[in-house]
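Only a single protein chain was left out; the remaining protein chains are all shown in position.
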Amino acid sequence: MPVADYARVVWAIIAKDAMVEWRTKTAFLSAMVFAILVLSILFFARDPTAVSSLDVAPGALWVTFTFAAMVGLNRAFLLERENGAMDGMLLTPIPRTAIFVGKMGGNLLFVALVEAISIPLFILFYNVSLAGRLPQLILVTAMATVAFVAVGTLLSAMVVRTRFAELMLPVLLLPFLIPPVVSAVQVTARILAGRPLSEMMPWLKLLAGFDIVFCVLTVLLFEATLDE
Amino acid sequence: MPVADYARVVWAIIAKDAMVEWRTKTAFLSAMVFAILVLSILFFARDPTAVSSLDVAPGALWVTFTFAAMVGLNRAFLLERENGAMDGMLLTPIPRTAIFVGKMGGNLLFVALVEAISIPLFILFYNVSLAGRLPQLILVTAMATVAFVAVGTLLSAMVVRTRFAELMLPVLLLPFLIPPVVSAVQVTARILAGRPLSEMMPWLKLLAGFDIVFCVLTVLLFEATLDE
Amino acid sequence: MNEPLLAAQDVSRRFGYRQIFSNVTLTLEPGEVLALVGPNGAGKTTLLRVLAGLLKPTTGSVRRNGTIGLVAHHSMGYDALTARENLAFAARLWGVSETGRIDLLLDRLGLSKWGEMRTAAFSRGMIQRLAIARALVHDPGILLLDEPLNNLDEPGAEVVLQVIDELAERGRAIVVVTHQFERIAAIATSVGYLVGGSLEGPEPIDGRAAEVVSHKYRSLLAGG
Amino acid sequence: MNEPLLAAQDVSRRFGYRQIFSNVTLTLEPGEVLALVGPNGAGKTTLLRVLAGLLKPTTGSVRRNGTIGLVAHHSMGYDALTARENLAFAARLWGVSETGRIDLLLDRLGLSKWGEMRTAAFSRGMIQRLAIARALVHDPGILLLDEPLNNLDEPGAEVVLQVIDELAERGRAIVVVTHQFERIAAIATSVGYLVGGSLEGPEPIDGRAAEVVSHKYRSLLAGG
Partner (left out) sequence: MTRRERALGTARTGQVVTAISLLALAGVFVRALAFTPVDRLQGPAQKILYIHAPVAFTSLMAFAVCGVLSLIYLAMRDRRLDRAAAASAEVGVAFSVAMLITGPIWGKPVWGTWWTWDARLTSTLFIFLLFVGYLIMRDAVIDPDQRARFSAVIGIMGLVLVPFIHLTVYLFRTLHPNPTLLKPSAPSMPGVMLVTLLSSIGVFLLLYAGFVTQRYAVAALQELREEEMLRDS
């Protein structure tokens, strides 16, 4: 299949997901509510005399992102299950990987949107100043997000077919979140503290490695989850 | 309807939910793995040089509980929507409130299970010593859980029935979740720090008031969400 | 016994700003089998749900003198439970004592050998059979059937027709929505045409053949 | 042109440890309309999914020389999208240029006035019509229909029969699963009986009436 056609199909899937989400807005609003809730729980949970809000900020940010992503991932494949819509895609001659990449693109869009809204809220709540370091924060966010959306998309494709298994997505996904989330937290903490790039490098390398390995692996393994 | 019959019907609904959950045969195991993973993500999502694990403990506990409740609530009403099963209940002569109480009971059971597993793990992992203060922790957990499960059950019932409410659920839910969860976090932090009861009283009163008002209110309002 | 089992008076229903039907008036006497026909999207399912009490009519009122059994487009069951468990749950909600009745129904609808299988693995026809069994679990006074023959094979359809006959004989009232005119004469004692947002009839059909119903229906369609 | 459009060779399928059918062999020539009959739970839907390539056969092989159009028990659509959007999405995946074709299909299936409505608010019959339109969007070489007349009113059923005729005339192959024997003679050129886990036939039915098919089916049922 020529690259242009491949891209067109991937885009069709992303656009469809975006349209469905736009019509219902449920997942997005739930994710936002969850984000606000987590940000405030962690804000109020600390003893203000002992811990400054800045110290818990990186953790709060990443816990928020992680769980918001979970809400989105779960929904993305439920959508395909509802009326057996996945069958409609599988009948067409498009490559299986295009379906995966399309669904992953939709999920990325979703999580990115939640993140884009959470970051300002986070800056507001936790009163952090990011002068000039916002690009760095965006970079690390993007890197970590790609990592867990790739794995999450693959796992939710399987979990959704085991029926009544909403709990299983977190159970399977969370171990895979440890490396990207921990790295991201570490990098974020250093960014907020204004440390030099060199101090973040080991973590960034880890993240980059994780991204590359798992993006390739998940695309390859997706087909194995399909052929019945 | 005589009280005995009422109780029988409520029990039938709870038993059915438990059976559906049990069919995965793994609800308990999943809940356990889930709790461990959430607790440890939060543990690692902090900068170890700046924040001691004890300082993030209350937040970790309540994020775990909130997330578990969200998963449980979502699932409980999706179940009723899947094949229009709710219609089957509404046709019968059982009082509407019994349906509500039954669903709420099922949700409470689920969340309580996760909590019962999380607390010992939490003590182990975060190395907190609760000598003699465990009953206090259980009390506040129960109070906050009842509050948000009641509100959550009502709102998720609305989501199942009317398409419009789908938009409103998360938005409505947020303001109702903040008071109990934030109160619970505050009380938990004081319990862990070994503060006297008097320091927690204002929060506990708030929680108790919230519980009473919203349990009554949600039971009364449930019927209004049903008749279209 | 002369009290109608169900009486709908000037019932209308809107969804948002769309009026689906208006001024529907009908009564169901014991022993009556009403066939409800009408094109796709006419509002048959909506009317049935109003009669069942699952939807409030926008205006008008419905009085019911019996319990409702409903076979709808959806199965109202839980995929994770077996056929038997699904029926047992319904029975408990209706306050019916379970065992004998459930075995009987499973047997009647040809589900005996599937009783212990989770309905997630059921074929469409098996699901339809279970939905019918479920509607009968409490021996309803008023049975509402929304295209009950969907997905059923010959013997299955036969059973449904027998059940309708038996219930009618025992003084129940039945409403059947169907698109299969050739069956109507055999099943129903009266027919109502839901076309263009209003109900024509119900009028008796005893002795009249499928062609008559079909002909009248077509002329209504052309007129609306 | 003499190459069959679809050839299944010794196909069998299990779910878990239950053998649903075995040794199914069939070919579909251009212009052939095969009616597939069998009791509930016989495996008709499963066979159709194997032919479509959605399920791998446990043993045996299926060769396809054309694109597949499938009308299944489920609609394969998205509730949040309108009828038109659903068709447009399918068209894009198939690489079909959209507009003219979609208008045509909506019109053909009587959905023109519902085109801009979200399918969440569709009646069952409207959903079925959309599923049929969806299966036709890329003018498939092989059309597989799983009880396509379900929920359709008379004019709707008429359209489906016409579509089948037209496609057959244009050298497509069609498989129809149905329980309505009285329609078979009018639609199909051959019939296959899926009873007791194996396929009897396909054999030609030209000129033979519904009674013949029905009689043979009953005798197979009794024999199995």
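All chains are identified by letter, namely A, B, C and D, in their written order; residue positions are counted from 1 within each chain.
Please note the rule applied: a residue touches a chain if its C-beta (ideal position, glycine included) is under 8 Å from a C-beta of that chain, and two chains touch if they have at least 3 such contacts.
What you are looking at is a predicted structure, and each value in this text was computed from that prediction instead of being measured.
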item	value
Residue touching the undisplayed chain, where the options are A:78, A:130 or A:221	A:221
Option from A:77, A:148 or A:176 whose C-beta touches the chain left out	A:176
Contact set of chain A toward the excluded chain (per top definition)	151, 154, 158-159, 161-163, 165, 168, 171-172, 174-176, 178-179, 182-183, 186, 202, 206, 209-210, 213-214, 217-218, 221, 224-225, 227-228
Residues of chain B (touch criterion as defined above) contacting the omitted chain	24-26, 29-30, 33, 36-37, 40, 43-44, 48, 53, 124-125, 127
Touching residues (missing chain, whole complex) on chain D	15-19, 56
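The rule is simple: only the chains that are shown with their structure count from here on.
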item	value
Farthest chain (mean CA position) relative to chain B	D
Intercentroid distance (Cα basis), chain C paired with chain B, Å	39
Chain C: positions in contact with at least two other chains	79-80
For chain B, residues that touch 2 or more chains besides their own	20, 23, 79
Interfacial residue positions of chain B with respect to chain A in the complex	20-21, 23-24, 27, 30-31, 33-34, 37-38, 40-42, 44-47, 50-51, 55-56, 58-60, 62-63, 66-67, 70-71, 74-75, 78-79, 159, 166-167, 169-171, 173-174, 177-178, 181-182, 185-186, 188-189, 193
Touch list for chain B against partner chain C, complex	5, 8-9, 12, 16, 19-20, 23, 79, 82-85, 87-94, 227-228
Parts of chain D lying in touch with chain A, wherever the complex brings them together	52-56, 67-68, 70, 72, 74-81, 85, 89-90, 92-95, 118, 134
